[in-house]
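Only one protein chain is missing; all other protein chains are in place.
The first chain written gets the first letter, and so on, giving A, B and C; residue counts start at 1 in each chain.
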Amino acid sequence: MQDIVKIVREKINPDEILASVADDRAGGTAVFIGTTRNHSQGAPVEYVEYEAYEPMAIGIMTDIARTARFRWELFGLSAVHRVGRVDVGEAGVVIAVSAAHRAGAFEACRYLIDAVKKDAPIWKKEVYAGKQTWVGL
Amino acid sequence: MQDIVKIVREKINPDEILASVADDRAGGTAVFIGTTRNHSQGAPVEYVEYEAYEPMAIGIMTDIARTARFRWELFGLSAVHRVGRVDVGEAGVVIAVSAAHRAGAFEACRYLIDAVKKDAPIWKKEVYAGKQTWVGL
Amino acid sequence: MRVLVFGGVREIVGSDSVEVELAGGATSEDVLNALAAAHPALGRWRPFLRVAVNRQYAPEPTRLSPGDEIAVIPPVSGG
Partner (left out) sequence: MRVLVFGGVREIVGSDSVEVELAGGATSEDVLNALAAAHPALGRWRPFLRVAVNRQYAPEPTRLSPGDEIAVIPPVSGG
């Protein structure tokens, strides 16, 4: 099964992502969904806006995915990041992996989201009432 | 938000479970789905059959859920185990939690599935071509 | 006393509950011993069986009271 790595503008459908990692050999599937919180730094957030350097983000995420698949012998792997406006409660990122057992699935899923957050050239701007902040810069 | 702890006979719908833990305060949602593998101990599995001591299983899972919610300050928590026949690729158990950040979500989800597997009075029989084995006994 | 049984134990016993004769003051351990005596096929599983009293794992031995809900819990394998 191929790794699925995508940057999308539209809402992410977790059901589709789950279906994309289904595999009859798998005993465990772990999923992480990162959603826009209704507050940050003590202030109410209206929405966030993600921006990506898309071709590089896809390249970095593809490398990360390859590493995880090899290290945890994954069956299915899907990593999808959304860009543009993401409202409170909506998913900005969904990562799903299927593996023989739960330990590998959990570890791989955690590794993937940590590595994507650390290295993928994607930026989040939090929009508050009348104020905007790029997280990190 | 109340913990959701259930034992069901019908197919588990992961979308419903995800919706049940959605919370505008949450930044991270972690989900684990345990599925029937097409082989075990080197032999092809046809399906598995789960049996539960239901009132006790609900009691134990409720205690585990309460512990996790308190320890990781969870917003949403859903733990659903299926009983009866579960075919290859279908989910026998789904655990989902939402938390402020990803670390808590991952740790709580892992704790929950580990504790359910260790303590909930639920039994799995693997059915192979012409052979059946209760896992553990 | 009526004892609930599950999984592999249920299949060996051939029913989802069994009547076990116990003297007054019997404990959870007596339940397992009586069951193993009545069903020799359970012998090798005896060390792995636990007893739940009123839907809670009972430290062994636990003194039983009339009206208690007693269950024999083979090694669990959910999840």
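Please note the rule applied: a contact is a pair of C-beta atoms (placed from the backbone, for glycine too) under 8 Å apart; a residue touches a chain by one contact, two chains touch by 3 or more.
Since the model is a prediction, treat every value here as computed from it, not as a measurement.
J.: If you put the missing chain back into the full complex, which of the shown chains would it touch?
T.: Every shown chain touched by the left-out chain: A.
J.: Hey, which chain A residues sit against the chain that's not shown?
T.: Output for chain A: 34, 50-53, 55-57, 59, 81, 92-93, 113, 116-125, 134-137.
We adopt the following convention: only the chains that are shown with their structure count from here on.
J.: Which chain is in the middle, if each chain's centre is the mean of its C-alpha atoms?
T.: Of all chains shown, the one whose C-alpha centroid lies nearest the global centroid is B.
J.: Mind checking the centre-to-centre distance between chain A and chain C? Centres are C-alpha means, answer in whole Å.
T.: About 48 Å separates the centre of chain A from that of chain C.
J.: If you average the Cα atoms of chain A and of chain B to get two centres, how far apart are those centres in Å?
T.: The computed centroid separation for chain A versus chain B comes out at 23 Å.
J.: Where does chain C touch two or more other chains at once, residue-wise?
T.: Residues 79.
J.: Could you check chain B for residues that touch two or more other chains and list them?
T.: 34, 113
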